[in-house]
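Complex shown without one protein chain; remaining protein chains in place.
When the chains are written out, they are named A and B in that same order, and each has its own residue count from 1.
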Amino acid sequence: MVFSSDARWEMVDEITRQTVTYGTYKQTLGAVLGDLTVKPLTGIPVAVAALYAFWSVFTSFAGELVTDGFMVKFFDGLWLPWFQAIWPDPGSWHYFLFIGNPAADTCFEAFGMLTSGLFVSVGVVLPAVFVFYLMMTLLEDSGYLPRLAVLMDTVLHRIGLHGYAIVPIILGLGCNVPAVTATRILETKKQRFIMMTLLAIFIPCGAQLGIMMSIIPDLIGVVILCLIIGFGIFGFVLNKIIPGENPEILVDVPPYNWPVKEYVIKKLWNRTKGFLKEAVPFVLLGILLVNLLYLGGVIQGLANLFEPVFVTWFGVPKETVGPLIAAFLRKDLAIAQLSIIPMTAYQMVASVVLVTIYFPCVATFVVMLREGWKELIAAIAVLFVVVFIYGGLIHAVGILLGVA
Amino acid sequence: MLTELSDLPFGATAIVREINTSAHDLNCMGLRIGKELKMITKQPIKGPVVVLIGELEIAMGLEIAGRIMVETGTDI
Partner (left out) sequence: MTGGKTEMAVLVPERGTTVLMIGNPNVGKSALFNRITGANAIVSNYPGTTVDFTSGTFIGGGRTYTIIDVPGTYSLDPRDAAEEVAVRMLRDYPDAVVMIVLDATKTDRGLYVALEVMERGMPCIVAVNMMDAAHEKKISLDIAALQRILGVPVVATTATSGEGVRDLADMLRKAKVADIGAIAQRMRGEEPEREPAFTCGGCGGCGGR
C-alpha cells in the first residue's frame, strides 16, 4: 500500500501524538552557545577567533615544537649523517636514489628516498596533519560546521555554491579525497561540478599546508591569499558560464555536542593511520620517480622544453619542472623539492601556488573519476585554463608590484 | 497577520500557514504548515535565516524564507 505524502504526515503526527510527550527543560549551555556562534554580530568574531586558535596551535605545536624542535634535529643531526656514512659508493646511482646528495647538510637538500622521503613525510608532514586532523575532528564533532555554513553562505552563494559547501572545503583542507566525495551533499550537478573543480585547483590539503608552513613560514600567508582570491574569481566565473541551478542553503543545524573522547581518538587514529599507509609510500615513490627521471635526463630535457612558458609566462625558474612532476604523486613532496631551488620570494610564492593549483594528486584524480568521467575531463580542461590564466595574472601583478 | 517568513523580525514567533516553494523538502526537515517557529538568526546582506521549530533548528536561504507565509499576532 502506498500513501500520499499528506496521508503519511497525518500518520506521523498521530503516531507522535500517541507516543511522545515533550516536557519543559532549561536551555542548556550548548543552546546559548549555539545562538552566539550563529548570530552575525557575535558569530563572525567567534569564527575569526576559532580560525586564529586553529592556526596558532597548528604552527606552534606542529611547526615549532615537533618539527623544528625534534624532527629537524633528529633527521639532520643523526639520520642523514649516519646514512651518508654507512651507504657505500657516494657516486653511484643507488646512492643517488636512496641517499641523494652526499654533501647535503639537511634532509631537504639530500633528496634521497630514505633521507628526504622519510623526513618530509614523517618529520614535517606527519606532525602537521596530526594537528590538522585533531582540529578538524573537533570542528566536525562539536556541531560547529553547520553554523559556519550559515555564516559563510552569503559569500559562497555568490559563486554558485551555498554555505554548506563549507563541509567539502574543510574536509579538503585535510585531504581532497574525502572532500570530493563529500560534494554529494550539494544539490545540483552544477554546484557539484563547481565545488569539485575548485577543490582540485585551489584547496591545498593538510600535508601541503604543513610543508609550506615549514619551508616558507613568512610567505605562506601570501600563498593562501593568492589561493583564496583565485577561488573567488574562478568560482564567480564558473558560476556565470556553467548552466544549471544554484539552490539556496537548506540545512539542519544540530545541537552542539561535547566531542566524545573515544570518537575523537578513534577518528584521529584512523586518519593518521590512513596518512601513513597512503601518503608515505607515495612520497617515497615520488622521490624514486623524480630521481630516476633525473638520472635519465628527462627532467633536464623537459625543463629546457618548458623554459619559455615557465620563465616568460609564469616568471619562475625552469627547474620548477621537476617538482611539478613530483606533484602528480604528492604535492607536499613537490613543495619540499621547491625549497632547494634558489629563488626570490616572488618566485617562491608563484611556484608554490602553481604546484598547488596545477593538477590534483593521483588519489584525488581517482576519486574524481569515480564521481563521473565527463565531469573529470571538464574539470581538467578548466584546470589548464585556470593555471595558465592565473599563473600569468600572478606574474603580471608581481611585475606591477616590482617584485617579479 | 500573514507575512513572509523573511520579514519576520529577529526573536519573533509565528505559525506557518503557506509554503510556496519546495514544500516537500521543507516538510521533511520539519517545517510544516501549522507548526510554530521562532526566528533566531538573520544574516546581513541577504544572508540566510535560521529558525527554531521545537527541537529543530533549520537554516535556509532568504528566498526560500520569502516563499513561506507565516501568521503573527496576539492570538497565538
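Throughout what follows, a contact is a pair of C-beta atoms (placed from the backbone, for glycine too) under 8 Å apart; a residue touches a chain by one contact, two chains touch by 3 or more.
All of these numbers come straight from a predicted model, not from anything done at the bench.
Screening A:46, A:167, A:280 or A:349 for touch with the missing chain picks out A:167. In the complete complex, the residue from A:150, A:186 or A:386 that touches the missing chain is A:186.
Remark: the residues of subunit A touching the chain excluded from display are 1-3, 5, 7-16, 18-25, 28, 140-143, 145-146, 164, 167, 181-187, 192, 251-252, 254-257, 259-260, 263, 266-267, 270. Interface residues of subunit B facing the missing partner chain: 24-25, 27-30, 55-56.
As a convention for this text, only the chains that are shown with their structure count from here on.
Only residues 22, 24-27, 29, 32, 40-48, 50, 54, 56-64 of subunit B touch subunit A when the two sit together in their complex. On the subunit A side of its complex with subunit B, the touching residues are 5, 9, 22, 34-35, 38-40, 146, 149-151, 153-154, 157, 162-163, 247-255.
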